[in-house]
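Only a single protein chain was left out; the remaining protein chains are all shown in position.
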Amino acid sequence: MKKIINDPADVVAESLRGLALAHGDVLRVQEDPALVIRADAPVEGKVAVISGGGSGHEPLHGGFVGTGMLHAAVPGAVFTSPTPDAVEAAVAATAGPAGALLIVKNYTGDVLNFETAAELAEAEGTPVRSVVIDDDVAVKDSTYTAGRRGVGGTVLLEKITGAAAERGDSLDDVETLARKVIGQVRSIGVALTAPTVPHAGTPSFDLADDEIEFGIGIHGEPGRERIPLESADALVARLVTAIVEDLPFASGDEVLLFTNSMGATPLVELYLAHGIAEKLLAERGITVTRRLVGPYITSLEMQGISLTLLKLDAELTALWDAPVNTPALRWGI
Amino acid sequence: MKKIINDPADVVAESLRGLALAHGDVLRVQEDPALVIRADAPVEGKVAVISGGGSGHEPLHGGFVGTGMLHAAVPGAVFTSPTPDAVEAAVAATAGPAGALLIVKNYTGDVLNFETAAELAEAEGTPVRSVVIDDDVAVKDSTYTAGRRGVGGTVLLEKITGAAAERGDSLDDVETLARKVIGQVRSIGVALTAPTVPHAGTPSFDLADDEIEFGIGIHGEPGRERIPLESADALVARLVTAIVEDLPFASGDEVLLFTNSMGATPLVELYLAHGIAEKLLAERGITVTRRLVGPYITSLEMQGISLTLLKLDAELTALWDAPVNTPALRWGI
Amino acid sequence: MGCGAEGVTKAVLAAAGVVAEHRTELIELDRAIGDADHGENMNRGFTVVVAALADATPETPGEVLKIAAKTLISKVGGAAGPLYGTAFLRAATKAADQSEVDAQAVVELLRAALDGVRARGKAEVGDATMIDALTPAVAAAEAAAAVAGADIAAVLSAAADAADQGAESTVDLVPRKGRASYLGERAVGHMDPGARSTALILRAFAEAAR
Partner (left out) sequence: MGCGAEGVTKAVLAAAGVVAEHRTELIELDRAIGDADHGENMNRGFTVVVAALADATPETPGEVLKIAAKTLISKVGGAAGPLYGTAFLRAATKAADQSEVDAQAVVELLRAALDGVRARGKAEVGDATMIDALTPAVAAAEAAAAVAGADIAAVLSAAADAADQGAESTVDLVPRKGRASYLGERAVGHMDPGARSTALILRAFAEAAR
């Protein structure tokens, strides 16, 4: 294992220290339980948008804390959902009478821990709503599984609900909006190499030099199927097809296309893939009106990419364009 | 070789197509010769700040094209300096009577090609100045080598001169400022793994599982020495010492600390390293007043980091803080 | 023949020991079909349980179990944290303020734990989770307790034997809950890490009761 770390058990805490130093203007970090909190939290009269999950997906979620996006992020250990008391502490630190929206990625651990946290916070008198995002079309049949995973769509959901909270929407309205976004966002990913979890010390799966994992998750859990490495044209077509053939995209739609690096795929490849994806969508009559390209939801040093499509309308577009000032996304400010 | 590409010979052109689609609001891309140009170029009455070099270091340079930074970037083949005609075309597309500043990283190829381009452009009547950045302290004795390499300092130089050009500084003044920045910026890097050049197909060097290249460049050229993998604390101390013991940093200085990922080192490690570096600088009485943390000058999918220190004063700080709107750096707008 | 706070503490410490010993094995099982953290998560939690028990002076089995439950809930995270946390919490609640538990009570605590995990995780036997170890364990414990003169050691030893078999049974299953479910058929041939940790913990309890 080759990493720039000290004791694997201290990785998250030490990394958060650096995050706080680098971005003290927009956020602050709290230890034990570990939390990343907006510098100006609690924001009087506004719904607090909170998310969290295992670490190792940076900038998700801590890098999205700031004006116009998350009020707090709750980082667990690497690839491990945070515990209920940490989530509850995040609610306590950021939410007032306007309440809190918890954005939960659909993994058993996250769902269970956030569920408990919501109960605890409600018991303290804070109105809390939870939404579970499950945008990964790689998981085929949700009747016989833990359901679809929350992946790239999470980034877009956090941006859009954060903007709604910022403009003063009520908890009801922010929740309704979140469910709308979840209903019309879909993603799929592919891995060329495996990530290595610091405490495990060996790569999470073994791939031959000419194999890739299609339908990969973001935790090094193996994907839908193992296929031979293919050209960018073929691979991106495979990804686009998998998404578009899932509901709810059709010719005539306007969409946001999010081309994401899983970590180690360099920008030169990412832009190349993005260009192919736009071309393929255009051929299907789907118009890309907004884009996000970069490493925004990663899996440590895994090589790979994911594509996310969000169907847009005037409201979602305006909320996407709204000012945001976080370590990882910043515009309009 | 595991990459999301089609024909290795087409990587740069296809990637630029995606860049143009993703960031059409701030830049446009021209083919043959390949150029990345500010959407609103030429900007009447202002000095055009232009840089370029081999591709594979993204976002450098194309990702820094936009308001408040570069007017044009000239991407060569992967790790290969662009040719004089391409650089000259960039000058022709962006520079008017106010002239152009060429930012050249100190590599034989870049220096020779940009030199010729400057002559060609001057012959066409455009005032051109070139500055050569050589901030890499890993190269010890420049008398017996091609001199120190241009690395992380390039990013800061492009931002600061771009801001000066934006506020309307004359070519003389922008050049003087550039030389000042070059005089007080220093960098050093380390690699944990090697990059793989698409047309070569095999990693640029072979490192054992417990070895790292200290003093690495950004082209997979081997570094100053090969040393055993060590803890983040020890490694960052080694990097900080190498920079600080070079001129011109002293207790009492205010600096910008730029903690850069060479590509595949994930943010969780990068912030961890940044936190250690800030602590070590504080112990030496050096105050970090500005920071940049992220993958900004990379070497394809190489794992590793670099640290860059720029001594600040009120003018440089103001120029750093000035609005910028590019794919990779965006604030104040 | 009953077991007080001290005996239950000894059992929980034995569980912590076995989790630490098998940390790498549990990581490896999870690496194959999940995200390579089960051993790390369990060990992180049980390490703090050991410290918490050293700092506290619980007077009843219920108090011991409650300390373990709260620590696991706040330190483990992931899927295992809430599930094991619930298991211990339900057992603690069941134990109430009895000063000692006997063999019959142990069966009831185990059943309460199982019901808790089922309520939280909604998994059934055959879904390839810790339920596949815990369900037969409870049944076996019940059967053992029905034998005249059965002591706690006999009950727990029967439970551990059944849990071992249950864990073994997950090797051939297609997972339907938790992270391994994404893999479908590809997970066949691998033991579920949570089923394995359940079997290990029950074995530690049984050894501690001897």
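First chain written, first letter: the chains are A, B and C, and each begins at residue 1.
Everything below uses one rule, namely that a contact is a pair of C-beta atoms (placed from the backbone, for glycine too) under 8 Å apart; a residue touches a chain by one contact, two chains touch by 3 or more.
This structure is a prediction, so every number in the text was calculated from the model and none was measured.
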Just list which of the chains on display the missing one touches.
-> B
Selected from B:Gly18, B:Pro42, B:Gly99 or B:Gly220 as touching the chain missing from the view = B:Gly220
Missing-chain contact among B:Arg28, B:His199, B:Arg238 or B:Arg290 belongs to B:His199
Write down which of B:Thr116, B:Thr176 or B:Thr287 is the residue touching the left-out chain.
-> B:Thr116
With the missing chain put back, which residues of subunit B would touch it? List them for me.
-> 9, 54, 76-86, 107-109, 112-113, 115-116, 138-139, 144-146, 149, 197, 199-200, 202, 204-205, 217, 219-224
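Here is the rule we use: only the chains that are shown with their structure count from here on.
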If we look at subunit A and subunit C, which chains touch each of them?
-> none
Max contacts between which two chains?
-> A-B
Per Cα centroids, the chain farthest from subunit B | C
Report the chain closest to the protein's overall CA mean, measuring from each chain's own CA mean.
-> A
With chain centres taken as the means of their Cα atoms, state the distance from subunit A to subunit B in Å.
-> 29
In whole angstrom, what separates the CA-based centres of subunit B and subunit C?
-> 55
For subunit B, which residues are shared contacts with two or more other chains?
-> none
